[in-house]
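Removed from the display is one protein chain of the complex; every other protein chain stays in position.
Chain naming follows the written order as A, B and C, and within any one chain the residues start at number 1.
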Amino acid sequence: MGLKWYTARRVAWAGVVAGVILTVTFVLLELAPDSQLASVQFQAAARGGSADAAAEAYARRRGLDGPLWERYVDYLANLATGDWGWSDTRSQPVGEAILTALPYSLMYTVPAVIASTALGISIGLYSAFNQYTKTDYAATFVAFFGISVPNFWFGILLLLVFAVHLGWVPVLFDAELARTHTFSLANARQLALPVFVLGTSAVAGTMRYTRAEALEYVRATFVKAARAKGVSERRILTRHVLRPTLVPLSTILVGDLLGVVLSASYLVEVVFGIPGLGRLSLEAIRRQDTALVLGTTLVPVFVAVVGNLLQDLAYAVLDPRIDYGDR
Amino acid sequence: MTDEAPLLDVRGLVKHYPITEGFWNREAGRVRAVDGIDLSVERGEIVALVGESGCGKSTAARATLRIDEPTAGTVRFDGDDVTAYDRRQLKRFRRRAQLVFQDPDSSFDPRLSIGQSVAEPLTVHGMADRARRRRLVEGTLERVGLAASDADRYPHELSGGEKQRAALARALVTDPDLLIADEPVSALDMSVQADVLDLLTRLRDELGLGVLLVTHDLSIVRAFCDRVCVMYLGEIVESGPAEAVFDDPRHPYTRALSASVPVPDPRAPRPAADLVGDVPDAAAPPSGCRFHTRCPEVIPPADYDLEADGWRRLLRFRLRLSGQSSDVDTATATEFTDGIDGDGGDHDTPSATLRSEFDLPMRLSDDGANRILDEALESLAAGEREAASELLETEFQTVCERESPPSRSDAPDREASCHRLRDEYEAKPDEYEVH
Amino acid sequence: MPSGTSLDDCRPTLRGRSRRSFLSLLGLGGAAALAGCSAPESDGTVAEPVEYVEGTATGTRTLNFLSVDDNPAVNRVQLALDGAYAVTPEQEIFPLWADISTDEGRVYTVELRDNLEWGAEYGQMTAEDWIYTITEVFQADPNWAGFPNTGDWRQNGEPIPVEKTGRRSFEIQLQSVDPAFPLRPVMWGAFCMPKALIEQYRPGGDQAGLQQDEEVQTLTYAGNLGPYRFERWERESEFVAVRNDEYYLREVDGVPDEWRDAPYFDSYTYQVVPEGSSRLSALRSGELTATDVPETRVEQLEGVDGIDVKVFPQAFMTSLIYNQRSNGSFYEALREPAVRRALAHAVDKEHIVDDVLRGYGNVAHTFQPTFSQWYADDEVTEYGVGDTYGHERARELLESALDPTPYRYDGDRVVDEDDEQVTLDLVFVQGSQAVQTTAQLVAQEYDAVGLDVEITGKEYGTLVEQHVFNSWQGDGDPPWNAGPYNGGPRDGSVSQDPWDLILGVTFNTYPRTPSATRGFTIERGGINFYGYVPETDFGSLFETATGTVDETERGETLAEIFGALSAEQPFNFLNMGVKIVGYDSAVRGPEEVFGYTWNRNTWRLDSA
Partner (left out) sequence: MNGDDGNDSMRDQVSGTSTDQASDSTTDQASDSTMDRVRDNVDRNGPERFEDVDWDAIDAEGRRLTKTRLAAFVACGLYVLTLAYDVLVAGDDATFEISVGLPWSTTESAYVWDVTAVDWLFVASLLVVGFALVPVARNRRLRAYYWRRFRRHRPAVISAWYLLCIFLLGTVGTLFIEPPSLDVAAAYQPPVFLSVEASIPTECVGPVVDGRCRGTWEYPLGTTGEGKGLAALAVFGMRVSMQVGLIATLISVAIATLVGTTAAYAGGWIDEALMRYVDIQQTFPTFFLFLFLAYLYGGSLFVLIVIFGVTGWGGIARIVRSEAIQRRQEQYIAAARASGASTLSVVRRHVVPNVSNSIVTAATLNVPFLVLSEAALSFIGLGDVTLPSWGQTIATGRGDLGTAWWISTVPGLFLFATILAFNFLGDALRDALDPRQEV
């Protein structure tokens, strides 16, 4: 089975998955009680108007005024032509909404992922080489700190300390600044806390996998042999342990980590007021903006598909059988 | 031999595995792992089923016990048709016919103590009394040469030999009549092997067990078995009393196998007739006699007067060319053309180059045959591999390839299936006396 | 680049606390913001822009007021469009684009100013634009634009006739006399769009086209019609409007001076900060100029330097609503005014206001706030305060009031016919801590008089769907139907899920146009989801009140209504909410009165 055929099959399957998820989401949205509608109707009735007329106007405005099936087919047809629909709660095309939000998310997730990966791998290796020692426990504690502390509480606390009391960083996220001066010191400052909070929460995952994988290699015969041959510890670490460890690690990097980042970003974005993808989809669900909910649901599906493919490629590139002998 | 029905009587046992493809599991072919074998085991008898690995003997053992459902054939146990058993009968049959496995390291659940594992068949068959199970297990362990206290130990605390004894205990604890031992000692040291097999023999004597010993190791067959069935690629090619079969093998495969048995005397000359190549793919077994692709005594075509060695090399080349040979892996189109392009050295014709390249004799003993070979080699050199293959195939045919050899029995209890056993093909001794 | 010390000089006028501009200094491209700063002017004044940044929890969904007129949308649109006229806290009309006048209270004339210019080459705003907007959008049938308040522009189902009387004037002809019409949110604060703009979409009823129109989305048609110009709108992040130098009020005579120079901020920003505690933090750090403050957080801001907390009276009433429809577990009792009065004795309203709302609210006794001119002290009966609060008294009253009902006291507990203690389901709206605490407090108080209360929190939409909507469950058609909230007589029309008490659905009490509370108080009222059947004939009383131009008669009738309501206790009036806003203490202008935003354009920063 060639790589092309494999990739094609994967993409086709991803299409099926996306379809199923879209359908489920669509139906779920339809079933959910609509607070806005309730409040529009209530207001109209309270003012002495007709609640039914208000509901009708609302449905019309939201594009909810056809049978479910018809709307569903319409949506899919539009999607097929690349039209993701119109977000009623933002008065913006859904595609544009996602493209606007995406850079803000990337701004803090990318540094957070890089930092946490580097830190996670280091701590994991350190911990594996020093299993059952006090320093191992200390290192593990550092790694687990972020995952154990509730993100939102930590974020608020950091804001109070560093923004309100010390004044080192701003409380509010200035989207305009981030957009126009992405690579500026000021932007770095306002992103410091979100990156820190998200980064610490992702360290544990990487560290745990690194440690587990590394532990296997630490005791592997080839490592013992290398050590017996007098290979330096540093070389053992990088060549004999780190390298084979990276292979399975690459799979969790794209999989688990993205999961952590995606779900953590809801809270981080709410606390720090970053108008990124997490808040976009959260608000979409809250306001039951069907097109936007569906659009934002497609993003993680897409990420998962691409992530899985990357993971396979990573395997091919890092395949230990290619070479990890002591040259 | 008695007149009553044998303990185990297998007739025409077939086990095919479908090869499936795609999401809907369309059947794309079948692996003919066991293709119609007969064998029988009497009470108190150890019968060996020998063959190279991959010949289907383990599958035969498992199909016999219906651990894998056989595709066809009958298995009679104590006169009853096992293949017709319902669930309840099958379960009772499981109690009376037990299996011992090859790898002692993986045949015990690492999370259960030896006692728990040995007691498992008892539990399965409804013995609910814990204390009674314990007593039986301890007794059985002692009888296979372990200590009763070993019941509390865990598999990782036992040596390989101990584990294999424990495996025997597990098989024996339900007091079976038949024991099928699948390579029971091949993973053990030589000295331990003998101990375990001694134990097996002793238990056979004491309990009147019928034992089917599946093995690839002829040396133990000779020492411990009463009868032997030799299996090749899903079929039984020869069977008979162990002594007789090894003293006077009738089938070329048996001969080849027994020749490969290490002789205790290191100075004894090692026979060169080692089997060439691997067992062919059971999904596409060779036609006619399945052994013909590797047979050292394959019958030459009647039309030519070919010398044995030259004929074997010719046949091997022919099979490689048509992609049927068992060592076909390397016989790719590029290789054939490489043979031509390659610098021929001192050979001045393409034929000669190819002959040296493919281990063909420079000259065949029959001129007609030689001409045909030259012709074929030339068309091969011209890149017409198909034509060359076709030519050789029509010209050099052998009965071994065309016809399935009938089973011949020349003595009571002895059977073999080889064309050589037919009078018209009987070999001249020099034909297989290889150098 | 300035050195560290000169940064101090550059601090914005906003008492040097706005970190926004400080940040832009650090930005690579921050030079623009720096221009006026790196070289301070010799006279010492600093040309730093004066920014007003208001923190909100959510952004607006649209700027198309024809489809959405919720607060976020109106707040933002109002920066660029003044609207017809404002109403002062003294309930006087303050003309902006237009003045409204009447002779006898039935026909109203609207007179537009002569210097109103649309932007984007739509020319002058004329009566034509208004007539078109009213007839083709507000009154359109079908409602192609999705206008939410179609009822406002109709009377008894018929569109209210509007007629052009001049280039800049038109008439609104009501069916009957309504002296309070200018105070109704019909013309008051009404916006308008250029006829030529709407015309593009009207023929096809192209609602989506209108919604997605670039000019609608960026308010380019606003011209000189508001104090600010649209600058940018980052969805769910910020909305920025900048000072409009062509504001029409500058050239108008007879306008108070502070309006002529308005506005006093160079930019007005709505900053979306979803997390409440982050909003407060930003207020403390000076990044926000103003933001709402929940009652429970006021203490932590009081005494903080540079922050002023202001409390504005509101007309939204929190009450404990009794289910008198037949799917409650205590409805036979709750239908008795005597029972409701007895229960009112059990809840300490002052305690709720003082301790739950931390003093930020006012005790309510009827469907009108005390600051309303229609509130008559001597007509209102008070419960749940002072002597009228007490568990002993409540128990005594309840015991006798329960006589005609299937319930009675068994020792300390109120039991039903099966001698099982009555358990009331209290459903409250999630989201506000005060409501949640109040619910728990009510449960405690009821427990003290022998009623077991189970409390459940629900999302607003869920609660409405499950408990508020009701529909006819009886045989045949309902005798009458007053909409989804009142599907018919209370014995036959019930909600999907049973309930006994609801808390957190707040009611507007309309202190300016109190007859709007009619829908809450009559049996067939459009909002009467709780199945209240009054003993007093409120219907005819309201008719009298709306139909007269005689202020005294209106006053007396309304006083009678609100007095009767306080006695009948259709629900337990708990308190009137307030709006609490934390301001940068430099902000001057907001007065702690009802309707305080009317003069928002004249607010300023002290130091500016």
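What to note about this one:
FYI, contacts are C-beta pairs under 8 Å (C-beta built on N, C-alpha and C of every residue); 3 or more make two chains touch, one makes a residue touch a chain.
For clarity, every value in this text was computed on a predicted model and none was experimentally measured.
Within the full complex, the chain left out of the display is in contact with A, B, C. Contact with the undisplayed chain is limited, among B:142, B:217, B:281 or B:390, to B:142. Checked against the full complex, the one of C:267, C:289, C:436 or C:599 touching the unshown chain is C:436.
The missing chain, though absent from the display, is touched by one residue of B:70, B:161 or B:405; that residue is B:161.
On the side of subunit C, the interface with the absent chain consists of residues 276-277, 280-281, 284, 294, 296-297, 299-300, 302-303, 351, 355-356, 358, 420, 423, 430-431, 433, 436-437, 440-441, 444, 452, 454-459, 462, using the contact rule stated above. Considering the complete assembly, subunit A touches the hidden chain via residues 13, 17, 20-21, 24-25, 28, 31-32, 131-132, 137, 140-141, 144-145, 147-153, 156-157, 160, 164, 204, 208, 211-212, 215-216, 219, 259, 262-263, 266-267, 270, 281-282, 285, 297, 300-301, 304-305. Although one chain is not drawn, its touching partners on subunit B can still be listed: residues 23-25, 65, 67, 90-92, 94-95, 98-99, 101-103, 106-113, 117, 120-121, 124-128, 130, 132, 135-136, 138-140, 142-150, 152-154, 156-159, 161-162, 167, 170-175, 189, 191-192, 195, 198-199, 202, 206-207.
Convention: only the chains that are shown with their structure count from here on.
In terms of inter-chain touching, the protein chains here follow a pattern that is not a line, ring, star or complete graph. Rounded to whole angstrom units, the spacing between the C-alpha centres of subunit B and subunit C is 90. Separation between the centroids of subunit A and subunit B, computed from CA atoms only, is 56 Å. The set of subunit A residues touching two or more other chains is empty. Contact with two or more other chains is made by no residue of subunit B. Remark: subunit C residues 19-20, 23-30, 55, 58-59, 61-64, 67-68, 143-144, 146-152, 185, 207-208, 211-212, 217, 232, 234-238, 271-275, 277-278, 281-282, 284-285, 287-288, 459-462, 464-466, 468, 483-485, 505, 507-508, 516, 518-520, 526-527 touch subunit A in the complex.
Considering their complex, residues 32-58, 60-61, 63, 86, 88-92, 97, 100, 152, 156, 159-160, 163-164, 167, 170-177, 179-181, 183-187, 189-190, 270-273, 275, 279-280, 283, 287 of subunit A touch subunit C.
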